[in-house]
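One chain of protein is taken out of this complex; the other chains stay put.
Here the chain labels run A, B and C in written order, and each chain numbers its own residues starting at 1.
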Amino acid sequence: MDSNRTEGNMIIPKEPKLTEEQLKEIKDIVNEYNCKIQPIEGIHRTIYALLGEEREQVMINRILGLDYIDRFDAIDSPYKLMDIHSELTHHQIKVGNSIVGTEPFIIAGQCTIDPNNPNYFLETAHAVKEAGAKAIRGGVWKPRTMPYSYQGDDSAIKILVEAREQTGLPIDTEVMDEHQLEVAMDAKVDILQIGTRNALNYSLLKKIGEKTAGTQTAVLLKRSRAMGPINELIAAAEYIAAGGNPNVMLCPRGTIPQVDGYRNNPDESITPLVKEKTWAPVIVDPSHSVGRAKYVCAASMAAMAYGADGLIIETHVDPKYGIGDDPKQALKPDELKTLINNVNLIWGLTKKK
Amino acid sequence: MDSNRTEGNMIIPKEPKLTEEQLKEIKDIVNEYNCKIQPIEGIHRTIYALLGEEREQVMINRILGLDYIDRFDAIDSPYKLMDIHSELTHHQIKVGNSIVGTEPFIIAGQCTIDPNNPNYFLETAHAVKEAGAKAIRGGVWKPRTMPYSYQGDDSAIKILVEAREQTGLPIDTEVMDEHQLEVAMDAKVDILQIGTRNALNYSLLKKIGEKTAGTQTAVLLKRSRAMGPINELIAAAEYIAAGGNPNVMLCPRGTIPQVDGYRNNPDESITPLVKEKTWAPVIVDPSHSVGRAKYVCAASMAAMAYGADGLIIETHVDPKYGIGDDPKQALKPDELKTLINNVNLIWGLTKKK
Amino acid sequence: MDSNRTEGNMIIPKEPKLTEEQLKEIKDIVNEYNCKIQPIEGIHRTIYALLGEEREQVMINRILGLDYIDRFDAIDSPYKLMDIHSELTHHQIKVGNSIVGTEPFIIAGQCTIDPNNPNYFLETAHAVKEAGAKAIRGGVWKPRTMPYSYQGDDSAIKILVEAREQTGLPIDTEVMDEHQLEVAMDAKVDILQIGTRNALNYSLLKKIGEKTAGTQTAVLLKRSRAMGPINELIAAAEYIAAGGNPNVMLCPRGTIPQVDGYRNNPDESITPLVKEKTWAPVIVDPSHSVGRAKYVCAASMAAMAYGADGLIIETHVDPKYGIGDDPKQALKPDELKTLINNVNLIWGLTKKK
Partner (left out) sequence: MDSNRTEGNMIIPKEPKLTEEQLKEIKDIVNEYNCKIQPIEGIHRTIYALLGEEREQVMINRILGLDYIDRFDAIDSPYKLMDIHSELTHHQIKVGNSIVGTEPFIIAGQCTIDPNNPNYFLETAHAVKEAGAKAIRGGVWKPRTMPYSYQGDDSAIKILVEAREQTGLPIDTEVMDEHQLEVAMDAKVDILQIGTRNALNYSLLKKIGEKTAGTQTAVLLKRSRAMGPINELIAAAEYIAAGGNPNVMLCPRGTIPQVDGYRNNPDESITPLVKEKTWAPVIVDPSHSVGRAKYVCAASMAAMAYGADGLIIETHVDPKYGIGDDPKQALKPDELKTLINNVNLIWGLTKKK
């Protein structure tokens, strides 16, 4: 079903947050109408999504009658929370020491952590920090086209955590199911990545939203490589936010059909279109869109030219010893440093406006 | 990682099936090398997938030395089980009383079961049987673009089961996560459908393969609507088969970018290309590819012209009262009857060769 | 400029045709307003397009004042002549002894006429007639990706004409510029083909419309292989009709990006969408869409299932001796015969409705 019509509303209290008693009172009212209340905690204030099919006016009137309620917010939008005009429009996402949107947010590291060679990953972590990266990526589990290929290993999470401890940088890894989500959350992974193959796996998106509700955990949601409408990408993010976690960053990573010579068809150009519809930061993945190290710097600069808030860049201290995509895609740390210098310069031009 | 190189082999016993003792003996050997054995049960014989990264020749020699082993089968193919030349090349899938491939296998029914109006679904079930359908589809859970839209309800499974009891036809429903899988398996659903959004959700595919290993449960795997390579579609099926269930049917359902005027871009034309690479039946979904009832019959005939083994057709006794896609897409039972007559005629032309 | 807004009107006389005096009188009026009159001759009646930017009401009133004028027809459509609701909606195209739309119109023959081996072409011409084809195709000039490849030769037109004389079937060839158009018209070629690379070459389309105005010459306009909107295809045909020749047939021939395994992405599925907007016949080219002989029969049946009025099929008595696409794409005459039998059968099913 592809209907985009919106249902439900946001309840906006007069105070930044409802008290327990106030929340209970409202929950009791909406339960009578088979509806539910979902708090959405922003940094500065909390708003309350009303979930359910029913929209009886009497229920709405009863809530509006409460003196601590400011208003009902019914945005005419397919998405109520991620919409550029929603209550969350000024919501900021804090990852480690960075506030995304205030400077280029560069995530860098290996495609895949090799549990048999943890030192490569730790060296890479130190190197990307030195080059100026703000977060470290490392694949613990990998979606593989073939079932007989290496699928990742829970044990690699320890290496990722170790990298955070040694460098002080936040860590990013992809999760594909509930088990991996639990392992990642036990390790307090800072950025949970949803890959392109699960970009519309709504069961997983809901689960992540619920499990991380009220935490500072960020979610990096990649765009489905099918060249779907931008609304669909933002609506997928809405699943996570409606679950209770608005800390969602959107990630164009190339679409198919691929351009002959690249791994995919670079799609950083959608960035300004996305930013007209949502307040969510856009973090572009040029490593997967072009799929060859030699093109990554140009694609990164292009992403910044289009107004991206950050990049996720595969980097390896010695790509030929990498596993997964790294031998083809990973930059060397010095290449990453040049890339970061270039994108900082373009950031200056684009963010002036 | 998009590498398609194959790893592992198939162990082919001399007898149709290994005894418990023989299986244990082999497992003990491969465990020494951190490998695993996965039996794949066909109707006529069982073969044994060797899973793992290691391929030490000494292990292989030890297995080949066992007098009840016929040979190692190392197909040079991205997929060992689904490949047209694999041991399973003559594998047949039995659903209800139908053997797929021997006559047009038509699945028909509502997009979504409305728990508030079970009679519509039951009437539709009887009507599609009368029209000549071989299985009944009904959506218990639905992927919705928006989190605030109706997402389905476990309770609807009872209505689906009731339809099977009243008609004697096997039943089909889409599952999107482990919970839904369990509910569907408790209800002994005959055909588990994987939707286009989860077509590359490898965690789910593995889980389904494992949970249904050794059963007669069929899986209808839809193609990702991203116009991905055919190898990727078959490799996704390989995940299910490698998990232990080879009863996989592949389902083209239209790709994007859509054709202006249709819901998607009809892709029944890939059928002959798929059938050159795999023995798996191809069941085309014209309802979603064209997305409008008035075009479904033409698209169904085209699918048969391209050699499809069957179709899945949204049908409703009174589409305007349907929910989900039915008001737009569902045929009326008499239209389904005409469709089936036409495709039977084309079947005669194409299956002669 | 992609504006689709229509300008101008059609003048409909009370009699099937204006007399010379009447036509002159109207031309004198519109010339005062820098407009032009273009007669469009149908089989049963002639209508008169008013061309130009100006639309002064006084001019229209003066024309409407003439007692032999029935009315002004201002269709709200991007195309006035090709529109399904235009005055030409019942216009029929006669090619040789066939009236397109009353039976499957099959054009068959070699991709390229080899001037050094005319007998192959003549044998093929007789063979396709025997197989049931209604017209003979033969490439005199060929668009070649490389400038150093064989580009065709004026002299080959004689061989094409010889084939018509020997078989009595009408002949079809592609023209790419004004010189080729003149050679083809001197030879009274029955069907002028516009290839996909020139599908939007408006200068050529205009020229063809003007040069063939008032003749029975048919034009087979291939769709641009860019997956452009259907309106654009019909609007291109409008250029030919507005030039004075409404005998235009539209030809889907596959789009890019190609499906891996085919030469293009088969697009016969647009046929019903085209037929909702225009009365023009649709002749599908499966030879170029799939690009391999072994898939052509299935694609042809699919085209008929979607309601095509005919097909253009590359055929060669001995494909391995063909030049151009024939070694890969051409059917043998007996394969063409089977194809025609199959599509006739499907025609019966689809044209009932």
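Everything that follows uses one rule, which is that a residue touches a chain if its C-beta (ideal position, glycine included) is under 8 Å from a C-beta of that chain, and two chains touch if they have at least 3 such contacts.
All values reported here derive from a predicted model rather than from experimental measurement.
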item	value
Displayed chains contacted by the hidden chain, counting the whole assembly	A, C
Sole contact to the chain not displayed, among C:15, C:32, C:178 or C:334	C:178
Absent-chain contact - pick from A:83, A:268 or A:326	A:268
Contact residue for the chain not shown (choose from C:45, C:85, C:158 or C:206)	C:206
Positions on chain A contacted by the hidden chain, ascending	227, 229-230, 257, 259-262, 265-270, 272-273, 276, 290, 295, 298-299, 301-307, 342, 345-346, 349-350
Hidden partner chain, residues of chain C it touches	1-8, 51, 53, 78-80, 111-112, 142-151, 176-178, 180, 197-198, 200-204, 206-207, 224-228, 231-232, 235, 238-239, 242-243, 255-257, 263, 324-325
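By definition in this document, only the chains that are shown with their structure count from here on.
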item	value
Chain contact graph, described as a line, ring, star, complete graph or other shape	line
Distance-to-centre winner among chains (Cα means, whole assembly as reference)	B
Furthest chain, CA centroid comparison against chain C	A
Length of the line joining the C-alpha centres of chain A and chain C, rounded to whole Å	51
Rounded Å distance, chain A centre to chain B centre (Cα mean)	32
Interface hub residues of chain A, defined as touching at least two other chains	257
